[in-house]
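Left out: one protein chain. Kept in place: all the others.
As written, the chain order gives the labels A and B, with residue 1 at the start of each chain.
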Amino acid sequence: MLTIEEVKTRLKNKYQSAVKKFEQPYGTRLYADIDKSKVREISNEIIGMGGRYLVSVGYDNIARDKTLGLIHAFSLDRDDIFVCLRTAAPVDNPTFDSITPDIPNAGWSEREYMDLLGMKFSGHPKPKRLILADDWPEGVYPLRKEVPWNLMPPPAENVAYQLDEAPEGCTTIPVGPFHPTLHEPAHFAVYVDGETIKGCDYRGFMVHRGLEKLCQTQLTYNEIPFVAERICGICGSVHATSYSQAVEMAAGFRISRRAEFIRTIMLEIERVHSHLLWLGVAGHLIGFDTIFMQAWRVREAIMWFGEKLTGNRKTYGMIVVGGVRRDISPELKDELLGILKTIEKELVTIHKAIVGDSSIHRRTKGVGRITTDETRLWSLVGPVARARGVDIDTRRDHPYAAYDEMRFDVPVVDSCDVWGTVVVRILETFEAIKIIRQALDTMPAGPTMTEFAEDIKPYQHAITAVEAPRGEVVHYLISGEENRPERWRVRAPTYPNLQGVPAMLLGDQFADLPIIIGSIDPCFSCTDRVVKVDIRSGRISNLTGGELETISRAKKLAGR
Amino acid sequence: MDILYIAVNILVFLLLAPLFEGVIRKITARVQSRQGPPVIQPYYDLLKLLGKQNLSAGTVVFKFAPMLALASILGVIVFLPLGYQANYLTKYADVITIIYLLTLGGVSVLLGALSSRNTYAAIGSSREMITMIMVEPVLAMTFILGAVKVKSMGIAASISSVTAGGYGASVIVMMAAYLMALQAFVGRQPFDIAEAEVEILEGPFIEYSGPNYALFKYYLILKQMFYAALFVIVFIPPFKTGWYGADVLIQMAFVLVVFIGIALMGATHPRLRIDQAQKFYAVLIAASLAAVGLSVYGI
Partner (left out) sequence: MWLTSKIKQVLLVLRPGVVTLKYPFEPHPVAKNFRGHPSWDHHKCVGCGGCAAHCPARTIMIRDVCQDLRVMLYDGSRCTYCGRCADVCPEDAITMTEQFELATNDRNDITVSMELFMLTCQRCGRCYNMETTNMIDKMGLRGFRYDNLEARAVIPTATEHFDEKMLEESDRYQRPQK
């Protein structure tokens, strides 16, 4: 076990002046300002301490000191510490050392900031466009403050993403942008030899909705939970909770204990229904529609409960900054207990019916294999990692909400294949039911909403992680002026997991592609959230309040 | 009178095949706790498709492949001794003709698929081809089993004589092999590999639409009824009432039972991969060969 002080001493001793300053506003978060020439070394040092790469956050700091800021966030899972390495580069030469050669999972984050902030990463193995549309003009970096949020560059013809070269003797099969396996638009170019997959290239971010830019420029703290919730249709509460916790952390503010318990219950309700949903979808992907229908039938009870409690089947709108909107009454509590009992019973039946089914084993065992070491290398998260022997779970490692009081097991199997994810998810559902019961039993009385006493100080950094059904959600927030965040970075679990998919696909049959991609429970719109462009219509914009008013009065919009 | 039987054959198949398809869909729905579409939904589907516009992928082959497929399956049906009555045409063909015509149907699917030059269609047709090559022998062995017994390749003779000597070991083995191959014959789970919706989006038929697709759909449901009916005619001992109409009805009742079995099988299995299916087919071929071998020794 490392303490935060030990981490500080180790960094200080080894890198001396390269580490300029430590900030440690709350017990478990360490922010270190470091010299940009040492980024790669210090990142490796943190990984060596048992750190796991989470996400990189780039932000525009031009107005204050003419730099572009970059933060690499790591989690020391055994020690309950988040380490954030903050560095900056002048805007006229924003070059950083790429950490991708050592930490492949950072590849997308770095590509993202090449696109959005115009940063350059020396030594990046694949410096291709990731997020922006193919016809987006060069040199316009949408996440910079000077670019309006509703900027709309003219569309261009005859520009297309250049896919990687197919390996010798392989045929390219396009999976996507629209394909029944994917449910959401994303493009996989799969290189196959016969039916064996030899490689794959990914071009996604087609439903990029520009949420981060929108929230940084237009919305206020209190409105963002509703947008955050719409990042993902399945794990909405997860994003809302994560965001709200980040704001509360930046404000140095604690919500009532009862609200924390209700948040815990909402998160676990979401886990129950999400895992049942996934089980159904997995059945559908291997052509077993009966599993699909039966799992969804069982799931339906909890959906109706969600409607009773929150007023809607999904997008509960329950979690806001400062607490939750509705309380769980004693009647609802009894009803929830009843529903959990039925679901548990039905799930046991389903579990028994499929656990020994050799025809399902044939399609899932030994499929999508990737070793434990590779899983660590790629920083995969959630059930995907736990099915491959990596014992991480944010609920246990970095407790939030009321999880510090809950007793539960984290199921980990080491079969390293798709079947492992099936088992992990089913077991996790039982654990989730257990947690809801405990939370209902021990929930203290109290208010559900706590009101803010004072303003949130600008430029406070906060990082929170929440265990979504699919894996770990990370929100990084820098508070800002004008009652809205200066920078809000969302990393959904699919973001790292999708980067590991090519490794899982390698050497498998094309027929297994749906279930392998399905096994990470991909959520492309979660992944595609970030900045600002609605690619389909090519619309973008950003106006200050004053300009906006003038323009609206003139009844003319920029770029129209 | 013999010529009338041909008309009965064609009419019974054309009219009842979509109904059986509807039965499968209804049963699948019930297994999945759904309401499911009405039993006559396949008729609506066909009618609707027939009323739509044809989108062509270009070549002449693409246009004629569906007609060829439907024609070949109708050709097979004509020879079938439905109601234990050989009709006027039955004696002009032998079991080889039936196998050839069935293969022709499969080949026209491949032709249509390949002429569309779609990647998914190409994968689908390669899978279809493998399936065809690997399961057709089971059908051939079934006929040969009968032919060995009566020393004749005639359709009526070979078909009716499979169970003539009672249920010996050879017949039981062959029956089991046929039943296991049935899902592959009719292209349902676990062997709907060629059409696998989630990976290759209906494979060979991806480019088809409108009336052309209707013809293919009709071909598929006629084909699945043919295989089910063949099982009944070959392996269920005749319940001859003396009335032709009643005989046909009894056979159709058995066909319905076979369809219920197909539906249940399909609804409780995931799809296999083509490499796994190949191994399975290989076992079936071996079993059916063994059955023929046994029958030579009169077992």
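By definition in this document, contacts are C-beta pairs under 8 Å (C-beta built on N, C-alpha and C of every residue); 3 or more make two chains touch, one makes a residue touch a chain.
Every value quoted in this text rests on a predicted model; they were computed, and no experiment measured them.
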Option from A:Lys12, A:Lys128, A:Arg257 or A:Arg326 whose C-beta touches the chain left out: A:Arg326
Listed residues A:Lys20, A:Lys66, A:Lys352 or A:Lys457, member touching the removed chain: A:Lys352
Among B:Gln85, B:Thr119, B:Ser152 or B:Thr268, residue touching the chain not depicted: B:Thr268
On chain B, residues whose C-beta touches the chain left out of the figure: 30-35, 264, 268
Residues belonging to chain A that touch the chain removed from view: 150, 218-220, 222-224, 226-227, 230, 290, 294, 297, 300, 304, 307-312, 315, 317, 321-322, 325-326, 349-350, 352-359, 449, 451-455, 482-483, 541, 545-546, 548-549, 552, 555, 557
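Going forward, only the chains that are shown with their structure count from here on.
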Touching residues on chain A, where the partner in the complex is chain B: 171, 173-174, 179-181, 195, 283-294, 297, 359-360, 362-363, 509-514
Chain B to chain A touching residues, read off their complex: 28, 31-34, 119-120, 123, 189-190, 192-193, 196-199, 201, 267-276
